[in-house]
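Reading through the structure tokens given below for one structure.
Here the complex is missing one protein chain, while the rest keep their positions.
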Amino acid sequence: MLRFVSQRVALGALVVVGVVALTFVIARVIPGDPAVTYAGPHATAATIAAARRELGLDKPVIVQLLDYLKGIFSGSWGTSYRTHHKVLSDLGTALPASIELVVAGIVIAVVLGLPFGLLAARFPGKSVDLLVRVVSVIGVSMPVFWLALILQRLLSGDLHWLPTAGLYNPNLYYTHPLTSYTNIPVLDALITGNFAVLGSALSHLVLPALVVAAYPAGLIARMVRASVLETLGESHVRMTRALGFAERALFTRYALRPALNPVVQVIALVFAYSLANTFLVEAVFDWPGLGSYAANSLEALDTPAVMGVTLIVAITYVVLNLAVDIVQAILDPRIRVS
Amino acid sequence: MSLIVRELRIGFGERTVVEIDELQVGDGEIVGLVGESGSGKSVTSLALIGLARSAGAWVEGSIQLDGRELTSLDEAQWRQLRGDRIAMIFQSPVSSLNPVFRVGDLFVRALRLHGATKAEARDRAARAMREVVLSPELLRRYPHQLSGGQAQRVAIAMAVALRARVLLADEPTSALDVTVQAEILELIQRMRREEGISVLFVSHDLAVVAGLCDRVAIMQSGQIVETGPTAATLRAPTHPYTQGLVAAIPRLGGTHA
Partner (left out) sequence: MTVTVPSGSLARGRALRVLRAGRSNPTLAAGSVVLAIVVIIAVFAPLLAPFPADAGNATHPTQVLLAPSSAHWFGTDEVGRDVLTRVMYGGRTSLEIVVAVLAIAAAIGIPLGLIAGYFGGVVDQVIMRVTDIFLAFPALLLSLAIASVLQPSVGHMILAIAVTWWPWYTRLVRGEAASVVRRPYVESARTLGVSHRRIIIRHVLPNAATPVLVQISMDAGGVLLTAAAISFLGLGAQDPTCEWGLMVSQGATYFTTNWWYATFPGIAILITAMAFNLIGDGVRERLDPKRVLSR
């Protein structure tokens, strides 16, 4: 098992380095002068030249890349040209907000998708099955940004059931200021017992999380259905029935566990996918997460920030894949040998 | 326990695939059901444990276990019987065990399903393993860590531990090496001798059946074309299909009989 894990980690590290190099190359192709952005709108030629020296832009490209790589491992991810904060600290506030959103979305997606997928597999060909299949196709075909707009207008604008945008009610900054440990509002509010913020944060989370959940829910439902149906055709299911176990036991344990393998993989993939796609949801709901940060950085040609975002996303992807591999190896002992 | 089948009809949709007028497995008897693939022998054995319907087939006729009519049972009653009175073992023994559970885990759960306590179940499982000449240590393994022969012994051990009276064996040795095959066959004979289990042995291999079964029933296209005591039937087959099967058995030292 240990060899399995260390092998995967090594491969992952390789991929991350590759990603960094690739992004660096792309960043160097971006026209426009970062020194200008850094120096600000009222810069003179002198200040721009000084900025260039300060940012290390006068050194050869390879040196810049190596410096950057060295910097990453020592924890210095550069300074944003736009916000003038350290990129790591910017990411430290942006990433948790996105994670809050995506985790909430995936949780909703699993809670909805798993049971309905099971239901569809339990009664294949019946109306439940058809309904689940139709709704899941709609889920995976839905343009996320459009769903966001529609739900926002309907549930917030027209019916006033839920708030429109933002992490939580801004008035609470003054009345119930939140101390941040994790920078995840819901978590911090829970830890510090700040129930006013907790309530507000949760109600602000519902709408965007639902939008994020649409695609994963559809995908998970389809995946569960397909996987369970396939498992039901395998020999060991016949044996399980021959031993006297009920259909229900199959669906809650004996057929479900082997069937979960590909589903776990899909959940991880879709988590990574959703993390990247929070762009769209964050844009509509004014959510100050990774997506907004990346969009603003791209617009401003803020190379260190863009690099930071890419790096974080690549690392997340690699870590997630690793986690999936490990979970799968736990769930299915056959995998540990390969 | 005896199994008496009369007027059994099994089909899928419009197609009738099995039409058996009579088939009997007496108490403590080993009966062979022989036929090629597609003859309907496998679905017949599934019907005898009530699993033909979950394979999509319809079943009509009479199946009596010691006089009790099984075709009128509901699903809950069938579930009590399965494993407990009637057990089944399959081809591909390793794939027939749930891959994500340790073998002993499934074993114990099956025993507890039929009423044993955890301690009883563990005890009976270990004892059954010894009876089939396997170390109880193997219960800690996963199915893919067992050989085909070992896995099939485990399946038989489960039948023994559950105290099944009838064993339906669907091609249990077809996927095994010849030497391992012989061991499994010997094990089945011992189970009959020591526990008095009645066995329906389904196979396409007449040579295997010849060495094991008291009586044999030959199946072709869903119907039983010949039946009788093994030695007599195979020595002097009356039906042309049986004659063909017998003629095809390879013999040492020469061509066919």
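By letter and in written order, the chains are A and B; residue numbering begins at 1 in each of them.
Heads up, the rule we're going with is that a residue touches a chain if its C-beta (ideal position, glycine included) is under 8 Å from a C-beta of that chain, and two chains touch if they have at least 3 such contacts.
As the structure is a prediction and not an experimental result, all values here were calculated from the model.
Engineer: Out of all the chains shown, which come into contact with the hidden one?
Structural biologist: Result: the unshown chain touches A.
Engineer: For the full complex, which residue in A:Val107, A:Leu131, A:Ile150 or A:Ile330 touches the chain that was left out?
Structural biologist: Looking across A:Val107, A:Leu131, A:Ile150 or A:Ile330, the contact with the absent chain belongs to A:Ile150.
Engineer: One chain is left out of this view; which of A:Leu14, A:Val63, A:Leu131 or A:Ile330 touches it in the full complex?
Structural biologist: Result: among the candidates, A:Leu14 touches the missing chain.
Engineer: May I ask which residue of A:Leu88, A:Val140, A:Val206 or A:Ala249 touches the chain that does not appear here?
Structural biologist: From the options A:Leu88, A:Val140, A:Val206 or A:Ala249, the contact with the absent chain belongs to A:Val140.
Engineer: Tell me where the left-out chain touches chain A, residue by residue.
Structural biologist: Its contact residues with the unshown chain are 14-16, 18-19, 22-23, 26, 29-31, 137-138, 140-146, 149-150, 153, 157, 219, 222-223, 226-227, 230, 262, 266, 269-270, 272-273, 275-277, 279-280, 283-284, 294-295, 298-299, 301, 306, 309-310, 313-314, 317-318.
FYI, only the chains that are shown with their structure count from here on.
Engineer: Can you list the residues on chain A that touch chain B in the complex?
Structural biologist: 234-236, 238-246, 254, 257-258, 331-334, 337
Engineer: Please name which positions on chain B make contact with chain A in the complex.
Structural biologist: Counting only chain B, the residues touching chain A are 49, 51, 54, 79-84, 87-88, 90, 92, 95-101, 106, 110, 113-114, 142-144, 155, 158, 162.
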